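Let me give you the structure first, and then I'll get to my questions.
Shown here: the complex without one of its protein chains, the others still in place.
Just so it is clear, A, B and C label the chains in written order, and each chain counts residues from 1 on its own.
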Amino acid sequence: MTIRVRLFASLQEKWRIDQIDLESTGMEKVADVWLNLTGEELPSQVLVAVNMEYARPDTPIKDEDEVAFFPPVTGG
Amino acid sequence: MTIRVRLFASLQEKWRIDQIDLESTGMEKVADVWLNLTGEELPSQVLVAVNMEYARPDTPIKDEDEVAFFPPVTGG
Amino acid sequence: MVQVILASQPFDPWKSLQTFQNAMLTVGSYGATAVFVGTMRDFNEGERVESLFLDHYPGMTERELERILREARSQWEFLDALIEHRVGEIEPGEPIVLVAVWCAHRGAAFDACRWIMEALKSRAPFWKKETGPAGVRWVERNTAG
Partner (left out) sequence: MVQVILASQPFDPWKSLQTFQNAMLTVGSYGATAVFVGTMRDFNEGERVESLFLDHYPGMTERELERILREARSQWEFLDALIEHRVGEIEPGEPIVLVAVWCAHRGAAFDACRWIMEALKSRAPFWKKETGPAGVRWVERNTAG
């Protein structure tokens, strides 16, 4: 399974990752992707999107999904 | 005592009066001016202003006041 | 420097905003601008409207609009505000009223702009006379906001 992972804003700077393709068979939900990427639990304030729609840590993922992690939004 | 009376919008058309100076000693309040002008009681939906500030039928008037009568406003 | 303008000729609200903002506001001082524009429609309550005449009370209308802006300023902190209102003969598609408020933050801008507009509709001495297929009639009351 290949998951495209994207980080934005302060998360992108902290983890020094903009975009990366993760190849792994052990990922079933969004939280697994974060764990796989960082080795840490997904912090509660981090927002997540799957294929450009808001999702939750327990949202299931499938091959070729784009999973994004970002801090609270501050536009406008 | 001289009171300048002004009518606006539909009242102006109905009474065919735009502006008139009433000379009379018998007027003490706004409602008296209307009675003096039209011979009728002041209708409850008519709005009144004295010297360009909203007033009430029982607002006292004095020499040289400008008293205006108009229908509900419909601007904006 | 709040401003009240009665316009006897058609005005472009977006151009008025541009001009007022450039002349009156300091760059970087305001974070939130809320604007309302009322435009003459060619329909009102299901009836076609061909033209509109806007009567007002010269002198009192300006004063009442200035009172409204002063009252708004005592309720919300704003840097500046503008009211522009047409008088006289108006054609469909022409703007009737523009209300704009410049604030530091958006809550005050939205609240003040709406409050000013509702106060204007309920208190400012303007009267509309519509011409339609059935003839000429004075509009008797404003619709609720």
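The rule is short, and it goes like this: a residue touches a chain if its C-beta (ideal position, glycine included) is under 8 Å from a C-beta of that chain, and two chains touch if they have at least 3 such contacts.
Note that the coordinates shown come from a computational prediction; the quantities given were computed from them, not determined experimentally.
Looking at the complete complex, one finds that the omitted chain is in touch with A, C.
Per the touch definition above, the residue from C:Phe11, C:Phe36 or C:Phe53 contacting the chain not shown is C:Phe36.
Here one chain is not drawn; of C:Arg70, C:His105 or C:Arg141, the residue touching it is C:His105. Panel shows subunit C; residues 12, 14-15, 17-18, 21, 27-43, 92-93, 104-107, 109-110, 113-114, 117, 143-145 of it touch the chain omitted from the view.
Against the chain not displayed here, subunit A makes contact via residues 6, 8-10, 12-13, 49, 52-54, 68, 70-76.
The working rule: only the chains that are shown with their structure count from here on.
Put simply, the C-alpha centre of subunit A and that of subunit B have 72 angstrom between them. Computed from the mean C-alpha positions, the centre of subunit B lies at a distance of 26 Å from the centre of subunit C.
Taking each chain's centre as the mean of its C-alpha atoms, subunit A lies 48 Å from subunit C. Contacts with at least two other chains are made by no residue of subunit C.
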